[in-house]
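Take this structure, written in C-alpha coordinates, and hold onto it; I'll ask about it next.
In this view, the complex is presented without one of its protein chains, the others remaining in place.
On to chain A.
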Amino acid sequence: MATYRDVAIVLRTHKLGETDRIITMLARGRGKVRAVAKGVRRTKSRFGSRLEPGMLVDLQCYEGRSLDTVTQAELIAPYGDFIARDYAAYTASAAMLETADRLAEEGQAVIQQFNLLAGGLAALAGQAHSPGLILDSYLLRAVAIAGWAPSFESCAGCGAPGPHRAFNLASGGAVCSSCRTPGSGAPRPETFTLLSALLTADWPVADASAPEVRREATGLVAAYVQWHLERGVRSLRLVDRSETV
(Lines give C-alpha, C1' and ligand atoms only; values in the text may rest on other atoms or scores of the structure.)
Protein backbone atom coordinates (compact mmCIF):
# COMPACT_ATOMS: atom_id res chain seq x y z
CA MET A 1 0.00 0.00 0.00
CA ALA A 2 1.47 3.36 -1.03
CA THR A 3 1.38 6.01 1.68
CA TYR A 4 2.19 9.69 1.49
CA ARG A 5 2.63 12.71 3.71
CA ASP A 6 1.78 16.32 2.87
CA VAL A 7 0.68 19.62 4.37
CA ALA A 8 -2.97 20.25 3.59
CA ILE A 9 -5.89 22.64 4.12
CA VAL A 10 -9.31 21.04 4.59
CA LEU A 11 -11.68 22.52 1.99
CA ARG A 12 -14.93 20.68 2.66
CA THR A 13 -16.35 17.48 4.12
CA HIS A 14 -19.19 15.13 3.23
CA LYS A 15 -20.85 12.51 5.40
CA LEU A 16 -20.14 8.92 4.43
CA GLY A 17 -22.04 6.01 5.96
CA GLU A 18 -22.75 6.08 9.69
CA THR A 19 -19.71 7.79 11.20
CA ASP A 20 -17.18 8.51 8.41
CA ARG A 21 -16.58 11.56 6.28
CA ILE A 22 -14.98 12.20 2.91
CA ILE A 23 -12.48 15.04 3.38
CA THR A 24 -11.58 17.20 0.37
CA MET A 25 -8.25 18.97 0.87
CA LEU A 26 -5.78 21.18 -0.94
CA ALA A 27 -2.37 19.63 -0.31
CA ARG A 28 0.75 21.67 -0.88
CA GLY A 29 2.52 18.99 -2.90
CA ARG A 30 -0.26 16.88 -4.39
CA GLY A 31 -2.95 19.44 -5.09
CA LYS A 32 -6.53 18.33 -4.56
CA VAL A 33 -6.87 15.23 -2.39
CA ARG A 34 -10.05 13.33 -1.44
CA ALA A 35 -9.68 10.92 1.44
CA VAL A 36 -11.91 9.01 3.85
CA ALA A 37 -11.60 9.74 7.57
CA LYS A 38 -12.98 6.74 9.40
CA GLY A 39 -15.06 7.27 12.55
CA VAL A 40 -14.51 11.04 12.44
CA ARG A 41 -18.11 11.87 13.42
CA ARG A 42 -17.89 10.01 16.72
CA THR A 43 -17.25 12.47 19.54
CA LYS A 44 -14.35 10.35 20.73
CA SER A 45 -12.69 10.18 17.32
CA ARG A 46 -8.91 10.43 17.41
CA PHE A 47 -9.11 13.03 14.65
CA GLY A 48 -11.15 15.40 16.81
CA SER A 49 -11.79 18.65 14.97
CA ARG A 50 -8.61 18.48 12.91
CA LEU A 51 -10.36 17.49 9.70
CA GLU A 52 -12.91 20.30 9.69
CA PRO A 53 -13.03 22.99 6.96
CA GLY A 54 -10.33 25.64 7.30
CA MET A 55 -7.91 23.52 9.33
CA LEU A 56 -4.24 23.31 8.32
CA VAL A 57 -2.85 19.82 8.99
CA ASP A 58 0.19 17.65 8.55
CA LEU A 59 -1.49 14.79 6.74
CA GLN A 60 -0.70 11.11 6.24
CA CYS A 61 -2.77 8.94 3.92
CA TYR A 62 -2.63 5.70 2.06
CA GLU A 63 -3.68 5.61 -1.54
CA GLY A 64 -6.82 3.80 -2.59
CA ARG A 65 -8.36 3.05 -5.97
CA SER A 66 -10.88 5.90 -5.97
CA LEU A 67 -10.43 7.46 -2.52
CA ASP A 68 -7.44 7.66 -0.22
CA THR A 69 -7.70 6.99 3.53
CA VAL A 70 -6.45 9.35 6.23
CA THR A 71 -4.20 7.54 8.67
CA GLN A 72 -2.94 10.57 10.58
CA ALA A 73 -3.64 14.28 10.78
CA GLU A 74 -1.61 16.53 13.08
CA LEU A 75 -2.80 20.06 13.59
CA ILE A 76 -0.55 22.85 12.30
CA ALA A 77 -3.00 25.75 12.66
CA PRO A 78 -6.67 25.61 13.76
CA TYR A 79 -7.75 28.50 11.52
CA GLY A 80 -11.23 27.01 11.05
CA ASP A 81 -11.82 27.01 14.81
CA PHE A 82 -11.11 30.72 15.21
CA ILE A 83 -13.03 31.62 12.07
CA ALA A 84 -16.21 29.80 13.21
CA ARG A 85 -16.55 32.16 16.19
CA ASP A 86 -17.12 35.14 13.86
CA TYR A 87 -20.03 34.67 11.49
CA ALA A 88 -18.82 37.16 8.85
CA ALA A 89 -15.39 35.50 8.83
CA TYR A 90 -17.01 32.06 8.56
CA THR A 91 -19.03 32.98 5.47
CA ALA A 92 -15.96 34.65 3.91
CA SER A 93 -13.89 31.52 4.58
CA ALA A 94 -16.56 29.34 2.95
CA ALA A 95 -16.32 31.40 -0.25
CA MET A 96 -12.51 31.15 -0.16
CA LEU A 97 -12.52 27.38 0.38
CA GLU A 98 -15.08 26.84 -2.37
CA THR A 99 -13.08 28.98 -4.82
CA ALA A 100 -9.88 27.10 -3.94
CA ASP A 101 -11.72 23.83 -4.49
CA ARG A 102 -12.90 24.96 -7.92
CA LEU A 103 -9.51 26.33 -8.99
CA ALA A 104 -7.76 23.17 -7.81
CA GLU A 105 -9.68 21.24 -10.46
CA GLU A 106 -7.34 22.84 -12.98
CA GLY A 107 -4.39 21.51 -10.99
CA GLN A 108 -2.04 24.38 -11.91
CA ALA A 109 0.17 26.52 -9.65
CA VAL A 110 -0.82 24.46 -6.63
CA ILE A 111 1.84 25.82 -4.28
CA GLN A 112 0.94 29.44 -5.03
CA GLN A 113 -2.77 28.74 -4.54
CA PHE A 114 -2.01 26.84 -1.34
CA ASN A 115 0.08 29.69 0.08
CA LEU A 116 -2.52 32.28 -0.86
CA LEU A 117 -5.33 30.31 0.79
CA ALA A 118 -3.29 29.63 3.94
CA GLY A 119 -2.47 33.33 4.16
CA GLY A 120 -6.11 34.32 3.67
CA LEU A 121 -7.34 31.93 6.36
CA ALA A 122 -4.64 33.13 8.76
CA ALA A 123 -5.73 36.73 8.15
CA LEU A 124 -9.39 35.83 8.83
CA ALA A 125 -8.49 33.87 11.97
CA GLY A 126 -6.28 36.70 13.24
CA GLN A 127 -8.88 39.37 12.37
CA ALA A 128 -6.16 41.25 10.53
CA HIS A 129 -8.64 43.21 8.36
CA SER A 130 -12.35 43.25 7.68
CA PRO A 131 -13.41 39.74 6.51
CA GLY A 132 -14.98 41.22 3.36
CA LEU A 133 -11.71 42.87 2.31
CA ILE A 134 -9.71 39.71 3.02
CA LEU A 135 -12.13 37.72 0.88
CA ASP A 136 -12.11 40.17 -2.04
CA SER A 137 -8.30 40.37 -2.00
CA TYR A 138 -8.11 36.57 -1.93
CA LEU A 139 -10.54 36.23 -4.85
CA LEU A 140 -8.69 38.70 -7.08
CA ARG A 141 -5.31 37.14 -6.38
CA ALA A 142 -6.60 33.56 -6.73
CA VAL A 143 -8.04 34.20 -10.20
CA ALA A 144 -4.85 36.11 -11.10
CA ILE A 145 -2.73 33.08 -10.16
CA ALA A 146 -5.09 30.92 -12.23
CA GLY A 147 -4.18 33.03 -15.26
CA TRP A 148 -6.94 35.65 -15.36
CA ALA A 149 -5.12 38.61 -13.81
CA PRO A 150 -7.34 41.69 -13.96
CA SER A 151 -5.90 45.12 -14.65
CA PHE A 152 -7.16 48.12 -12.70
CA GLU A 153 -4.70 50.78 -13.82
CA SER A 154 -3.45 50.42 -17.40
CA CYS A 155 -6.04 49.52 -20.04
CA ALA A 156 -6.86 45.80 -20.06
CA GLY A 157 -7.39 46.01 -23.82
CA CYS A 158 -4.37 47.90 -25.20
CA GLY A 159 -2.15 48.56 -22.19
CA ALA A 160 -2.44 52.36 -22.37
CA PRO A 161 -1.42 53.79 -18.98
CA GLY A 162 -4.30 54.77 -16.67
CA PRO A 163 -6.18 55.81 -14.76
CA HIS A 164 -9.22 55.01 -16.91
CA ARG A 165 -12.90 55.54 -16.20
CA ALA A 166 -14.55 52.44 -17.66
CA PHE A 167 -14.63 48.85 -16.44
CA ASN A 168 -15.31 45.86 -18.68
CA LEU A 169 -15.59 42.30 -17.38
CA ALA A 170 -14.82 40.51 -20.63
CA SER A 171 -11.74 42.67 -21.31
CA GLY A 172 -10.43 42.05 -17.80
CA GLY A 173 -10.76 45.33 -15.89
CA ALA A 174 -10.17 49.00 -16.65
CA VAL A 175 -10.49 50.04 -20.32
CA CYS A 176 -9.47 53.25 -22.10
CA SER A 177 -11.92 55.34 -24.09
CA SER A 178 -10.97 53.69 -27.41
CA CYS A 179 -11.17 50.10 -26.05
CA ARG A 180 -14.40 50.80 -24.23
CA THR A 181 -17.29 48.66 -25.56
CA PRO A 182 -21.03 48.90 -24.89
CA GLY A 183 -21.86 47.26 -21.58
CA SER A 184 -18.82 48.69 -19.81
CA GLY A 185 -19.48 50.17 -16.37
CA ALA A 186 -18.12 53.38 -14.89
CA PRO A 187 -17.25 52.81 -11.25
CA ARG A 188 -15.96 55.49 -8.90
CA PRO A 189 -12.24 56.33 -9.28
CA GLU A 190 -11.81 55.33 -5.59
CA THR A 191 -13.17 51.89 -6.44
CA PHE A 192 -10.39 51.38 -8.99
CA THR A 193 -7.91 52.43 -6.29
CA LEU A 194 -9.38 49.90 -3.84
CA LEU A 195 -9.40 47.09 -6.44
CA SER A 196 -5.72 47.76 -7.19
CA ALA A 197 -4.91 47.76 -3.49
CA LEU A 198 -6.73 44.44 -2.99
CA LEU A 199 -4.93 42.87 -5.95
CA THR A 200 -1.50 43.97 -4.70
CA ALA A 201 -2.31 43.48 -0.97
CA ASP A 202 -1.77 47.16 -0.21
CA TRP A 203 -3.56 46.93 3.15
CA PRO A 204 -3.16 50.50 4.44
CA VAL A 205 -5.02 51.75 1.34
CA ALA A 206 -7.64 48.97 1.48
CA ASP A 207 -8.31 49.42 5.22
CA ALA A 208 -8.91 53.14 4.71
CA SER A 209 -11.60 52.67 2.05
CA ALA A 210 -15.13 53.95 2.56
CA PRO A 211 -18.16 51.60 2.90
CA GLU A 212 -19.78 52.60 -0.41
CA VAL A 213 -16.48 52.05 -2.23
CA ARG A 214 -16.13 48.61 -0.67
CA ARG A 215 -19.66 47.74 -1.72
CA GLU A 216 -18.98 48.71 -5.32
CA ALA A 217 -15.63 46.84 -5.37
CA THR A 218 -17.27 43.73 -3.88
CA GLY A 219 -19.86 43.68 -6.66
CA LEU A 220 -17.18 43.93 -9.35
CA VAL A 221 -14.98 41.27 -7.73
CA ALA A 222 -17.91 38.86 -7.49
CA ALA A 223 -18.87 39.50 -11.13
CA TYR A 224 -15.25 39.00 -12.23
CA VAL A 225 -14.96 35.67 -10.37
CA GLN A 226 -18.32 34.41 -11.63
CA TRP A 227 -17.32 35.42 -15.17
CA HIS A 228 -14.22 33.22 -15.07
CA LEU A 229 -15.45 30.29 -13.00
CA GLU A 230 -18.02 28.27 -14.83
CA ARG A 231 -21.06 27.47 -12.64
CA GLY A 232 -19.99 30.27 -10.27
CA VAL A 233 -19.18 30.15 -6.57
CA ARG A 234 -22.28 29.31 -4.60
CA SER A 235 -21.13 30.59 -1.18
CA LEU A 236 -20.62 34.14 -2.48
CA ARG A 237 -24.38 34.75 -2.26
CA LEU A 238 -24.31 33.96 1.46
CA VAL A 239 -21.28 36.03 2.47
CA ASP A 240 -22.29 38.14 5.45
CA ARG A 241 -21.20 41.75 5.05
CA SER A 242 -23.68 43.34 7.44
CA GLU A 243 -21.11 44.34 10.08
CA THR A 244 -18.02 44.85 7.96
CA VAL A 245 -19.12 47.33 5.35
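Going forward, contacts are C-beta pairs under 8 Å (C-beta built on N, C-alpha and C of every residue); 3 or more make two chains touch, one makes a residue touch a chain; residues count from 1.
Quick note on the criterion: contacts and distances are computed from a predicted model.
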item	value
Name per UniProt, for the chain absent here [options: "Recombination protein RecR", "Energy-coupling factor transporter ATP-binding protein EcfA2", "Acyl-CoA dehydrogenase" or "Electron transfer flavoprotein subunit beta"]	"Recombination protein RecR"
Of A:A95, A:L140, A:A156 or A:V175, the residue in touch with the unshown chain	A:A95
For chain A, residues in touch with the removed chain	12, 15-19, 40-45, 47-54, 80-81, 83-87, 90-91, 94-95, 97-98, 234-235, 237-240
